[in-house]
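Have a look at the structure below, then the notes.
Left out: one protein chain. Kept in place: all the others.
Order of writing sets the chain letters: A, B and C. Residues in each chain are counted from 1.
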Amino acid sequence: MTIRATVFGENVHEQTSQVVRDLYPNGMHSTIADALNVDPSIEASWVTLQMPEHGLSAEKLAATDVLLWWGHAAHGEVKDEVVERVAKRVWEGMGLLVLHSGHFSKIFKRLMGTPCALKWREAGERERLWVINRNHPIAAGLPEKIELDMEEMYGEPFSVPEPDETVFISWFQGGEVFRSGLCYKRGAGKIFYFRPGHEAYPTYHDENVLTVLRNAVKWAYNPGPAWTAVTDAPNVPVDKALEPIEARGLTIHAKGAPGLR
Amino acid sequence: MTIRATVFGENVHEQTSQVVRDLYPNGMHSTIADALNVDPSIEASWVTLQMPEHGLSAEKLAATDVLLWWGHAAHGEVKDEVVERVAKRVWEGMGLLVLHSGHFSKIFKRLMGTPCALKWREAGERERLWVINRNHPIAAGLPEKIELDMEEMYGEPFSVPEPDETVFISWFQGGEVFRSGLCYKRGAGKIFYFRPGHEAYPTYHDENVLTVLRNAVKWAYNPGPAWTAVTDAPNVPVDKALEPIEARGLTIHAKGAPGLR
Amino acid sequence: MTIRATVFGENVHEQTSQVVRDLYPNGMHSTIADALNVDPSIEASWVTLQMPEHGLSAEKLAATDVLLWWGHAAHGEVKDEVVERVAKRVWEGMGLLVLHSGHFSKIFKRLMGTPCALKWREAGERERLWVINRNHPIAAGLPEKIELDMEEMYGEPFSVPEPDETVFISWFQGGEVFRSGLCYKRGAGKIFYFRPGHEAYPTYHDENVLTVLRNAVKWAYNPGPAWTAVTDAPNVPVDKALEPIEARGLTIHAKGAPGLR
Partner (left out) sequence: MTIRATVFGENVHEQTSQVVRDLYPNGMHSTIADALNVDPSIEASWVTLQMPEHGLSAEKLAATDVLLWWGHAAHGEVKDEVVERVAKRVWEGMGLLVLHSGHFSKIFKRLMGTPCALKWREAGERERLWVINRNHPIAAGLPEKIELDMEEMYGEPFSVPEPDETVFISWFQGGEVFRSGLCYKRGAGKIFYFRPGHEAYPTYHDENVLTVLRNAVKWAYNPGPAWTAVTDAPNVPVDKALEPIEARGLTIHAKGAPGLR
């Protein structure tokens, strides 16, 4: 079975910065999608902020098993209705990979319920990601650490909920640490936050980083049918109760009325 | 030290339903606040939806250690800016107790990042809340179960994130189960969801229920100073790095510029 | 790829009780292994307590991807050295499914670090297992609940650590509830506890129960290489440090000496 992955790329720095264009001539989204397509079990495409509905129409999302999100300069331009649409698809079972500066994306903050803030420094320093959770599917095939010669520093505290699992923790040359690979679940959807990926450095040309992305797509994939009823709040009438009961007491809800929201 | 608790009451059914008025002549919020004030370590007040800013001005929230939230008929009328203000205070360390139909309140959905949906039936059936997590501070002084002769049924699946701790699970006469006492943390703030409390029944006159509320206020109280910087994303310049580093590579951020959001 | 499952059956009640023999003429272990073999991706065999080393030699365990454990009357007869061998294989990545009265098995208590105690009643009452975690791989293909006409009751509190995920919660006719499907991880190994399975009832002939077992075998399977070094505590000498450091201060450990245990 093929996993349909969609890479959302903000595609702003690629247009405004020669630095980024030199590193990613066809855009970061394109580089990432190409790297996913190396794996025969993944079929990746990309969309960008500039496309209608940011390329994330209901049809596109329905045909997406795992969404990857990279944004930095223009989080505020992502339409709220698209954010809600993506959130619903996650709850239904779509996987979501949030990359680097995507920590401040609307969709990540929406699903975490926290500020998702952190410390940062752009100095091209050394980052070393240690694998905390050996034999985790996301770490398959990796050495005990990933070393990136130049990366932006992100430092704790990272104001996210306590994760279900911590897969990577980063050591930075300048003295900070950061939880760099975090697993969450929201409804039927699995979410993985992965820290590296600053646009000024060749991070998405690093083989270990790309291995993580491919592994994470497979980890986040939920083969079950979409849980489309995840937002419903159905009434179970007395005469359909599994054990025989009789209605007692007074009522607020008129018979057959929908629940209040 | 005294814990300052504020009870938010929607105060709609109290105005429109004689059933509710008979049970709670001064409003559910008032009954709950009175019950909290029985404990000498708690100083409780109440506010309602109808007050300016729903009674939840920045000043009031700054003077609140733990907020209790009861709403049902008018979740949509709560102003988004007040919701954001409350969320920020939770991240800073204010405790939050979400009661019964508050599962669909804007603030709870905001902090959970999920639909918070469930099944329901209003039939005055028997609910039995089993204490799962014995010796948990929220269960202090309780018997092994709380039995409520008449309650509304809530049934699983309850679409919330996996909780940090499950304190109670409910058995319902009609055949359903529900996770009735759930602990979360968002930023520095502790959150407790507690299921019982349908307005058509005398739940907030039950001594065990009131014990839970008093215990939960004390559990949710964070005596530390407010973490007001929880939403900040400070830059750590190279010359302030803890270990000596030199800036390398190209940059996206102009020197001294604020981070992107 | 084929998942190699091994079913450990205590095989005591099958010898001493006509009731059990009538339900499971070839033993419960045999019935369970046969049901797993229905799935073409699983290759299941069984071993029993009475075999040398309980059938769980180092070779057999090395050739086992997922172990299922059913025991009740003779937990104390399981040899401690076999328990340690199984524990090591779990840490290395072998999956473990603990069934029903296996909650008191040496291996489950060993891996949980808690008493794993509960309440119980053998009265052939109705059990209804609600799916809490919809679209969880262990619940794939199930209806919203599993109904078993006759089962032994297990009641909370179940003294296990807070689980990573709760997949099922049981409602019992006599008024109790129980967390019936719990996920854990120990080292690289995934563990699933599944409540039903009393030997006096035809539980392992129920199609939904068998679906859970097949799903859980696939969920618990870790395709990665065995993490055989999981119990090692290697020294990293100063001259192999990733960043240049010089040894300072006084030392307790002689150079090159193994660590203390």
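The definition used in the following text is that contacts are C-beta pairs under 8 Å (C-beta built on N, C-alpha and C of every residue); 3 or more make two chains touch, one makes a residue touch a chain.
As the structure is a computational prediction, the values presented were derived from the model and not from experiment.
Asks: Hey, which of A:Glu77, A:Glu162 or A:Glu246 is the one touching the hidden chain?
Replies: From the options A:Glu77, A:Glu162 or A:Glu246, the contact with the absent chain belongs to A:Glu162.
Asks: Have a look at B:Gly9, B:Gly27 or B:Gly93 and name the one touching the chain we're not showing.
Replies: B:Gly93
Asks: Of the residues C:Lys79, C:His205 or C:His253, I need the one that contacts the missing chain.
Replies: Counting the whole complex, the residue in contact with the absent chain is C:His253.
Asks: Of the residues listed, C:His75, C:Arg89, C:Arg128 or C:Arg214, which one is in contact with the missing chain?
Replies: Per the contact definition at the top, the residue touching the missing chain is C:His75.
Asks: On chain A, what residues meet the omitted chain?
Replies: 128, 130-134, 144, 155-158, 162, 164-166, 169-172, 175-177, 179
Asks: Residue by residue, what part of chain C touches the chain that was omitted?
Replies: Output for chain C: 13, 17, 19-20, 72-73, 75-76, 87, 91, 101, 104, 110-115, 117-125, 150, 153, 155, 159, 161-162, 164, 173-176, 184-187, 198-201, 230-238, 241-243, 245-253, 259-261.
Asks: By the contact definition given up top, give the residues of chain B that touch the hidden chain.
Replies: Residues 93, 128, 134-137, 140, 164-165, 185, 187-188, 222-225, 227, 230, 242 of chain B touch the chain that is not shown.
One rule holds in what follows: only the chains that are shown with their structure count from here on.
Asks: Just by CA atoms, which chain is the most central one?
Replies: Per-chain C-alpha centroids ranked by distance to the global centroid put A first.
Asks: Can we say the copies chain A and chain C touch using the same residue numbers, with more than half in common, or are the two sides different?
Replies: Shared-number fraction above one half, so same.
Asks: Look at all chain centres (mean of CA atoms) and spot the one farthest from the centre of chain B.
Replies: C
Asks: Could you tell me the distance, in whole angstrom, between the mean C-alpha positions of chain A and chain C?
Replies: From the centre of chain A to the centre of chain C is 31 Å.
Asks: In chain C, what residues contact two or more other chains?
Replies: 128, 134, 164-165
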